[in-house]
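One protein chain omitted, others in place.
Labels for the chains are A and B, by order of writing; each one numbers its residues from 1.
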Amino acid sequence: MFIFSQELPDNEIQVNFNSYFDNFRLNVIYPSVNIVKSIDNNTSITGSYLVDAISSASMKMIFKVDGITSATTNKLGGADNTPDELRHQVNLGIVRNFSGVTVSADGMYSTEHDYSSKTFATNISVPLAKKNTILKLGLSGNWDKIFPQSRFWTKNRNTLSLNLGLTQILSKSIVSQFDFSFINADGYMSDGYQVVRIINGYTVNVFEPILPETRIRKAVGIRTNFGISKLSTILLGYRYYWDTWNIRSHTLDAEYKTHISDNINLIFGYRQYYQTKAYFFKSTYEQVEPLMGVDSKLNSGYTNDASISLSYKGNKNNSFPILNNEKITLLASLGFFHRHTDSPDWVMRLSELYAYLISLGIKISI
Amino acid sequence: MKYLYISILLILLTLSGCAVIQPWERERLADPNRMFDENPIQKGIKEHYINIREGSEGGTGSQGGGCGCG
Partner (left out) sequence: MKKIFLIILLIFPIIVSSQEVGKEAVNFSGKTMDDENISLSDYKGKVTLVDVWASWCKPCKEEFPFLIDLYNQYSDKDFSVLTVNIDEEKGNAKKFLSKLDKEVPFKIMFDPESKIPTLYNIESIPSVYILDRKGIVKYIHIGFMNSDKEKYKNEIETLLNE
């Protein structure tokens, strides 16, 4: 969100190569291309295309499914070096400025061989009091279709989200942002591949999870940016989340951002998250119950996330090609994510997930 | 619901006490590092993998929904 003026986003192309690897033997490569281009003085169009290429050892397990992302194999017996799942996502949007008030509308379509998702989102942002205050209201609708390969049905999930934001300049170097989200989801809440195993003597019976068909999720967050010197900033954030499945969570966020030089910017980030479990969650079931869920996301536990990001803006003082182009910014980031769940995961039977994320990007002004 | 009302009230009270910072006093605030989510694309990438691994969503200033990750 722009603090200063309700400017349109800069005209640029951003290409990112992102990758994710974890100890659940999941590898994801997800390149993305984003473009912003103004079509007149008050209007910009935005577009993006993203591909998730997922390969997972757990997909080769008995259910031919990845319990972490719910990605499935495209074909049985696929070669190890080929992706097991491809997801394509396309976004198109428009942003328009009406005398300082910014209005945007975005459409998104995501598809994979067993899932499709459509989203329409709209936002309005209104500056007040010499742009000391910015009010933002966002509304989005999301329509998902789930048609797993291992089942003979197609199910739907519809989600309505409302977001309210208030950004306030508090002093010459402190800015705060308050956010409230309300998300109402209806329909099929699982992914179609997770299973609940009930052991009865020497036999193992396999059932589909039974989850409530509605979920109302609410979250309040406050973030504050403190300028601690001319070159450095500390961002602190806290979020409280609660939902009708009885999950409560606390998230603490901290970032230290500093300009190492005119052209190099460094960001250290740390995030800690703690959640309680859904009221029906059990890691193992001894008998069929009215509600059954084994997804680790519904389990109690905590996560830690640490990251380091570096950006380099091209400048004429550099003699290397590309690095001397003022229109180019290079981006790199490295992240480490750890999740602890209070009981082992349903597929991998591990309580600790360790993930590494590497992202490389290039931003070109157009 | 009462927690929401209390949070809104606290925030309004905090904001009401602050002076208007004039446009010419915002040199330090103009630094992209002082902006929230100066790179929304990278933020989206991060939220994507976090939402797949945690049970919570929202309250982060981003538009919710649409990641297809339950």
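Note that contacts are C-beta pairs under 8 Å (C-beta built on N, C-alpha and C of every residue); 3 or more make two chains touch, one makes a residue touch a chain.
Values in this document were obtained by computation on a predicted structure and should not be read as measured data.
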Chain not shown, its touching partners among those shown: A, B
Contact with the hidden chain (one of A:Ser19, A:Ser116 or A:Thr133): A:Thr133
Subunit B residues that touch the omitted chain in the full complex: 12, 15-16, 20, 22-27, 30-31
Positions on subunit A contacted by the hidden chain, ascending: 4-5, 7, 40-42, 128-131, 133, 262, 326
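By our rule, only the chains that are shown with their structure count from here on.
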Geometric centre distance via CA averages, subunit B-subunit A, whole Å: 14
Of all residues in subunit A, those that touch subunit B in their complex: 1-4, 14, 16, 18, 20, 30, 32, 34, 48, 68-70, 87, 106, 108, 110, 112, 115-117, 119, 121, 123, 129-133, 138, 140-142, 144, 157, 159-161, 163, 165-173, 175-183, 189-191, 217-223, 225, 227, 230, 232-233, 235, 239-241, 243, 245, 247, 249, 251, 257-259, 265, 267, 273, 275, 278, 295-298, 303, 305, 307, 309, 331, 333, 335, 337, 339, 353, 355, 357, 359, 361
For the subunit B and subunit A complex, residues of the former touching the latter: 3-4, 7-8, 11, 14-15, 18-23, 25-26, 28-37, 39, 41-42, 45-46, 49-50, 52-70
